[in-house]
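Right, one structure below, let's go through it.
Of the protein chains in this complex, all but one are displayed in their positions.
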Amino acid sequence: MTEIAQRSFFLRNPSVLVFLALLSVFTLAVTLASEATGFGWMSTSFVKTLGKTLCLCLIAIAMDLVWGYCGILSLGHFAFFGLGGYMIGMWLMYERTKDIVAQSLQNEVLPPTPDELRDAIGTQIFGVVGGSDIPLVWTFADSLFIQLVLVVLVPGLLALVFGWLAFRSRVTGVYLSILTQAMTLALSLYLFQNDSGLRGNNGLSGLQNIPGLTGVSQDVISIWFFWASALALALGYLLAAFMVSGKFGSVIRGIRDDEARVRFLGYNVEAYKLVIFTGTAMISAIAGALYYPQAGIVNPAEIAPIASIYLAVWVAIGGRGRLYGAVIGAAFVSLLSSWFTGGSAPDIPLGTFTIQWTDWWLVVLGLSFVAVTLFAPQGISGVFDKLVRKS
Amino acid sequence: MTTLLEVSGVSVSFDGFKAINNLSFQIGEAEMRAIIGPNGAGKTTFMDIVTGKTRPDEGHVIWGDRSVSLLKMSESQIARVGIGRKFQRPTVFEAQTVRENLAMALKNARGPFDVLFYRKSKSGADRIEALAEEIGLSNQLPRIAGTLSHGQKQWLEIGMLLAQEPRLLLIDEPAAGMTPEEREHTTQILVEAAKTRAVVVVEHDMEFVRRLNCKVTVLHEGAVLAEGSLDHVTQNQTVIDVYLGR
């Protein structure tokens, strides 16, 4: 029975197989081209950029689930992404600092006591915000396992509580969007404080250095993270495809189109929304936990509401209600953005005035976004679908 | 005949306007009932109250053999205990196929995780086929519901209601905008349904009501004005006054 269902799942969703195949080929190609092989030409930083892009694709899938399929325009999923990064960042930073501190205390006359070690770590990490005590939230920072659990648990709980409050009071549509935006703002403002226990606006840094792997060079680590990101994206895509293909997908699309009708069919709409909201928050958090070690730093500015809105932009440009649309949108727009704002795009001289892309890219992005909403509401993949159907 | 739904002494007002005024109403198992009444008589509000969309200011709504109150339940809970509702405008999920529409309505566990790990079964597929047969959409199953005609959507919606296997069906103006043949078909579906469950039809069209051949309740200004066979109520002087006299 299960076997039949499994087979039919792939048969019914050939795009999933296509996607997984493409992703495998891409992963292989990047691996071979990377410097880690010894003969590759692709720079470590570019491998990292690609790895980060895969993570962004994963959160875009989460966004597509919650918005494209369930109709909840959440402007808060990047907050969960950032929280995931913070959770793993705490372990990375604590353990690495511990190594550094142990190293520097080696030459002391008396070997350091655990308390002295802790004090030294505290001073090292929290000196920038004028503290030396290790805050309560760092209690488990020395345990990779617990922090990994917290990666999904903390954002998941936040989403659960927030979602429960919001859905329970039947807040929908733009109201809900604004409320999620407010939640994101509240979280980022909270983290901006020096006494938040997470280093205020400095955020957590040096995350690219993996404790215990000091002997491994960054080009190898970058490939490992790339693989992990690709695997997470593949699993995320599979999970999402599984969720949306069956009856569950039918119900959440029903909620998107006519919430009241689904309710009169006897479905507890709030519970479904809560499952989707919390589940996608967890996926986002995992994406963030993979993203920030590659980025090297996570700070409250990353969580600011604008980031979540950009996420919505990617998904909209890629095409809502299609998983591959979300992936295409996130990959396309984020890579294009970093190309244009990175200064590598050629300027356009217009006689007396030169268009510098670092200045004008956002104007173009904003306006093209308006154009997509107006003229191609299904996004890039919608256009793509039309072409496929015509041929 | 046991009582399935009992509404007693219910009142509700919106901004001072009394939409329902001390309304009492009963319906038994496997009974067909038509509710008629002029505009603003409170027919739709009555349905809103029974299905949990509107909370009454006072009164009781008692359901089933175990006499549970519906007033504390949410819309989805009420739907799960066996009350199905069809809205005036056909509301089907236009972006999904007829089969998906019916599958969603099929009586099954409704929890998110039950649904997520739900596996298609032979019996479910058979049930969908049978329902499609009943509502005359057998060869339309893979079609996107949005592309159906108005009448077909109405049937699909009735089919979805039947798929829920409710004990009480509340149907708001099913015949509106239908061709005579479609009406005929609709009447058949409803009469067939009423053999196994209670059906309440709100309708303006007297001809349609006559064809249903059932007990009629006349609502006026949020209260029951008359009850009985169609012939009985149409001869009632107050009913005539209400319909013609204004």
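All chains are identified by letter, namely A and B, in their written order; residue positions are counted from 1 within each chain.
In this section, contacts are C-beta pairs under 8 Å (C-beta built on N, C-alpha and C of every residue); 3 or more make two chains touch, one makes a residue touch a chain.
The rule is simple: contacts and distances are computed from a predicted model.
Out of "Methyltransferase family protein", "Branched-chain amino acid ABC transporter permease", "3-isopropylmalate dehydratase small subunit" or "Ion-translocating oxidoreductase complex subunit C", which one is the UniProt protein name for the chain not included here?
Record says "Branched-chain amino acid ABC transporter permease".
Give the labels of the shown chains that the missing chain contacts, considering the complete complex.
A
Thinking of the whole complex, not just what is shown, which of A:33, A:157, A:171 or A:301 touches the missing chain?
Checking the options A:33, A:157, A:171 or A:301, the one contacting the hidden chain is A:171.
Among A:112, A:131 or A:211, which residue is in contact with the omitted chain in the full complex?
With A:112, A:131 or A:211 as choices, the missing chain is touched by A:112.
Among A:136, A:350, A:374 or A:387, choose the residue that contacts the chain missing from this document, as touch is defined above.
Residue touching the absent chain, from the options given: A:374.
Given that one chain is not shown, which residue among A:23, A:183 or A:275 touches it?
A:183
Which residue from A:70, A:207, A:365 or A:380 sits in contact with the chain not drawn here?
A:365
Under the stated touch rule, tell me which residues of chain A contact the chain that is not displayed.
These residues touch the chain not displayed: 71, 73, 109-115, 162, 165-166, 168-175, 177-179, 181-183, 185-187, 189-190, 192-193, 305-306, 309, 312-313, 316, 359-370, 373-374, 377.
Note that only the chains that are shown with their structure count from here on.
With chain centres defined as C-alpha means, what is the inter-centre distance between chain A and chain B in Å?
Taking the mean C-alpha position of each chain, the two centres sit 46 Å apart.
For the complex, which residues does chain A have touching chain B?
1-2, 5, 243, 246-248, 250-251, 253-254, 257-258, 260-269, 271-272, 274-275
Given the complex with chain A, which residues does chain B contribute to the contact?
So the residues of chain B in touch with chain A come to 51, 53, 74-77, 79-80, 84-85, 87, 91-96, 100, 103-105, 110-113, 115-116, 118-120, 160, 164.
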